[in-house]
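Removed: one protein chain of the complex. Kept in place: all other protein chains.
Chain naming follows the written order as A and B, and within any one chain the residues start at number 1.
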Amino acid sequence: MIGDERDELIERVRHTLTPLPPADPQSVARVLSAIAEDAAALPARPTVWIARVRALLSRPMLSLSGVGAIAVLALMLGYGLRSQTRAPAAVPELAAVDAFDALTPMGLRVPRPALQAMTNDAGAVAVVAVDFVFEGSGERVSLVGDFNNWAVDSTPMQRIDSGPLWSVTVPLTPGRHVYAFVVDGEHWQADPNATSAPDADFGKPGSVIMVPPR
Amino acid sequence: MNATHGRGTARRAVFIGLLLATGAWRVLHAQPARVSGDLSEVADGRTRAVLLAVVRDAEANGIPLAPLYGKIREGTAKQSPPDRITDAVRALATRLTRSREALASASSVDEIAAGAEALQVGVPASALRRLRQVWPAQPLTVPLGVVTELVAYGVSASHATARVRELMESGATNAQLVVLSTRVQSDIVSGTAASTAFERRARSAFGVLSAQQAKTGSTILAIPPRPD
Partner (left out) sequence: MTKLPSDLIDQARAGDRHAFARLVELCYPRALRFARQMVGQSEDAEEAVQDSFVRVHRYLDGFKPGAAFEPWFFRILANRCRTMLEKRRRHRAVIEYGEVPPNAAEIVQAATDVDLHHAVLRVLDTLPTEQREAFLLRHIEDLSYEDMMDITGAGLSALRMRVKRACDTLREQLTEVHYDR
């Protein structure tokens, strides 16, 4: 026996190490958010172009003039590729769940089901898509909170029909989240229709949303 | 170097040049997005040094760093004075330590952070430990968030933690706890006193759980007396 097989002690070691950790929904949601960020940040992968360039380079007797021509072509390709971006990965969507007896921020009951959930085999929700709505004036409005690391520019809101309403849909894990709206990059505003979040640390207005799992 | 090797080398150099030109280099070597782990947004050098020491200390003690960096980013985003950021981060590091100790080291980062938030509003560490006993393996992130929120509404910490714990022991799910919290909020907005609203909704929830248990033939719940 080479000594790499299982004996009684190795079996006992296995017994202590094999239990799986619980699939924390928040951790899984963080993974999915990171994937969505990564997909949005990268330009479309130029696999087709690389294959073509490789095919060109594999030809024997590549001349200097040929290299120069390819370099010019590559610069043009690079410009074209850099201008392409992938569409941001949307939150995974399922068939809408039944309307949930909860008010979205702003006290609006959104006509279509406001909460779209993703479930695993056990029926536990991993992440929930939540609509945020803000009413007010400004050139740009963004959503900021513990779910996007308080990055003021990372979650811009979209104006609805050129009116005073702005909205954005964000995937959130079940639980308590603190957030605020930032108008024109500097004016912090709480959601007047949500519970206010006491900011003992920094004294800025903020709001709380409790996201339910399904 | 023979001629063949020379051509191969030139070919590779051209290929690398093309990769750079096409931007594919960035594609192949781009780093995945991750939680920010640097202090470059803190403009003040002295504050950066102090915060770095706090972070290193936390790291050495096995405290999750993501909430600390999140607090730093929150403070800078809110344009808070450096001293205030430092105080907030130090206080959070202390709470994270206590939360982790109360919840046990197998807890996830979000769970420990939720525990720290509960501690900040006055929930004692002993309450966190008792919640852990009720759900030893299931994440406590949602119940801790509900307790924190109830205390923020004006329910006493002891009342909130006791009732939430009892509901968990009676089989309440995360979803049911969140619904409870939302309805309490709605009642308070309508003018009901926080503790009254909470007690009423908690008793209603016990009733639902009792009915569910009766259906399954389980032990009928007796609604616990209201805690002090």
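One rule holds in what follows: a contact is a pair of C-beta atoms (placed from the backbone, for glycine too) under 8 Å apart; a residue touches a chain by one contact, two chains touch by 3 or more.
Note that the structure is a prediction, hence the values are computed from the model and not measured.
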Q) Which one, A:23, A:160 or A:200, makes contact with the chain that was left out? A) A:23
(Q) Give me the chain A residues in contact with the hidden chain, please. (A) 2-4, 6-7, 9-10, 12-23, 27-28, 30-32, 34-35, 38-39, 42, 45, 47, 89-90, 92-94, 118, 120-121, 126
Q) What is the set of chain B residues that contact the non-displayed chain in the whole complex? A) 32-35, 62, 64-66, 105-109
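As a convention for this text, only the chains that are shown with their structure count from here on.
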(Q) Nearest whole angstrom, what separates the Cα centre of chain A from the Cα centre of chain B? (A) 17
Q.
For a test of understanding, state which residues of chain A touch chain B in their complex under the given definition.
A. 21-22, 24-27, 34, 37-38, 41-43, 45-46, 49-50, 53-54, 57, 62, 67, 70-71, 74-75, 77-78, 81-82, 101-103, 144, 146, 149-152, 173-176, 188, 195, 197-198, 200-204, 208, 210-214
Q.
Could you list, by residue number, the parts of chain B that touch chain A in their complex?
A. 7, 10-11, 14-15, 17-19, 21-24, 26-27, 30, 32-36, 69-71, 73-75, 77-78, 80, 84-85, 87-88, 91-92, 106, 108-111, 114, 117, 120-121, 137-139, 141-142, 144-146, 148-149, 152-153, 173-175, 178-179, 181-182, 185-186
